[in-house]
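Right, I'll just put the structure down here and ask away after.
Complex shown without one protein chain; remaining protein chains in place.
Per-chain residue numbering starts at 1, and chain names A and B are given in the order in which the chains are listed.
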């Protein structure tokens, strides 16, 4: 048992640097509330309890047992494609908090910060498969994806694997976190199929897309603001020190990209949908944030605005296109995290002079292929064994009653059919 | 393009100081969610989407393009009444993060912190003009007010202009931020007029004030708590360093004033309205916070309690008086930000021995005249060109449907007529 009662002497430099990563960890933690609110707000009232339940993550436990050690195997355990440092978490034998990571953070801080990132990937999937997936199988998917797929792929870049050697650049995880989540989401949606009644045949034989409106726009807005708030830690913390110039510059590009994302989505939505759609604006913020995440440290200020702007346009077009293709993603997770995650990673190759577009594309492609294949495999296995989709009756009644035996709102009258 | 990849060597002092301003920036950022929740909660369900939309600020973009450079023109560009450092943001040519601002924060941190402040002013206006203003004209007003009016006026004090030379003291912006927003709100309300049905003639010929109750008290409470939370950064960050004694003292006066504001508003509301009104208590918190903002650094602990207490009384009386005068402010923004902003600024002249009451009054007067005139001008111009008020039908249907073609809540039954 470790006793922190006798701390090794550290100086103000170590204290200040570690402090920032601790705070960044807390900020990334609150992103999980952001996702919970966003996903709940953008779906129907009858599935609220179920979505909240799925977002109360226990991912950190499995990440502690297996994931962290797969992602950061440590010296002597890492390979180019795979490494494993052993079960559980424990600092290295010669551990000295004052010198570990050049004094920028402790072993425990590193684990916590990375653990919060890991839990994010599963949360992204949750929204896309909402309103029709069974609880148990979803939890099983999450556990495996967070404990095994995410960390192995993440090791390729952040853990010192082959992508790091190639010169791939993904600052805070447009690809490593967001598109990993996005590929999982796409696989889940394809295996599950659309929600009942989402795509119906019209009189003229053409497919009609029924808008299932989210049941609470304030909840969705709270979610997005909290995600933006959390991104201060997600991108700012990814500097992995509290170097003033670096963290402040990264937060300027991050903030401007988010604001530009609003603008891009608002403009596109006003033109395409003829009305300024709030849910598009909200997704525009996230699009800008996901887009800038890969290159926040290496692109210029005006580049950041442009990256966010384009991400805002892309997210609206992608939402519309996916619906045309009958890919039913209730909250737009695929458009935000996968499409804009890819865009952001490639944008590094476009805007940062010293980075190679080809390498960025390689990283996007290989990680995409790996994650999508693995996610498909897990979802398909679950489908053909325990089943992953609730019954038609249960879906129509709502998952709150059928899976949890309770309603999210009582004392309000709720129309359970929408 | 700036490359933060090769940071200049800085020490722990610079790291710790800059860190505080970064965190303060994040806290001020979350105030925008606070405003969004508060304004939404205190208005009717049928205008929810519209209010959320107006609070998803893109103000930071216009502030980056023009505002920051107007407010902090920099050496060689500043005048007593006007200065401009050029379009866009860029650090000075001889920029060194280790020595900029005596090492207390970087150029980028300064921009971000100030940008978050700027966006606040527009948000204050949003609540007062809610439930009847057109979306486009409101966004136009915001853009101009944040990019031009706020920074020019702010430069007079914080940017080294004539008010700074006069010895005016407004620590974190009771006047520079809150009453600037408040004057904009008053101008907007006067140009717009009251909501339909708010003031009706009773049988005896006297005006009857109809209470349009907010549609969600939990949302309003979440908003106020988040604003209080954000004020840790708003006032604490305004120390512009992380000096332990200064930031902790400022936060003690801030916290006690907020708590005293509750007490003042609760007592007044219980006496005047015969019942303990939750919305009054919530505005009492904000009143205390706005009141202490000008002098948090220079008044005593018991003075802070007194300033907050009086602010809490004032806000209730002001809300009642404005309604008598048929000035329709749905959320009480004028009472909170303008009335208590003036009170707080004058209170510095009363409680801080070394400050001049006359100078405080001068600052309040000149800034008030400038902002109110400019805001009236902008609103009037918009009114007589594109129009600023939605049609009677649209106002009755609610702006969510008429401006955005969507509802904030589905699956709940909502009475659209209140």
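Everything that follows uses one rule, which is that a contact is a pair of C-beta atoms (placed from the backbone, for glycine too) under 8 Å apart; a residue touches a chain by one contact, two chains touch by 3 or more.
It should be emphasised that the depicted structure is a prediction, and the values quoted were computed from it without experimental measurement.
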{"item": "Touch with the omitted chain, as defined above, among B:82, B:95 or B:229", "value": "B:229"}
{"item": "Touching the absent chain when the full complex is considered, from A:40, A:246 or A:360", "value": "A:40"}
{"item": "Interface residues of chain B (partner: the chain not displayed)", "value": "11-13, 15-17, 19-20, 23, 27, 44-46, 213-218, 221-222, 224-226, 228-229, 232, 236, 242-252, 255-256, 259-260, 262-263, 266, 274-279, 281-282, 285, 297-303, 305, 353, 409, 412-416, 418"}
{"item": "For chain A, the residues touching the chain missing from this view", "value": "1-5, 7-8, 10-16, 18-19, 22-23, 25-26, 29-30, 32-33, 36-37, 40, 48-49, 52-53, 55-58, 60-61, 64, 88-90, 97, 105-109, 111-112, 115, 135, 216, 219, 222, 403-413"}
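In this section, only the chains that are shown with their structure count from here on.
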{"item": "Rounded Å distance, chain A centre to chain B centre (Cα mean)", "value": "33"}
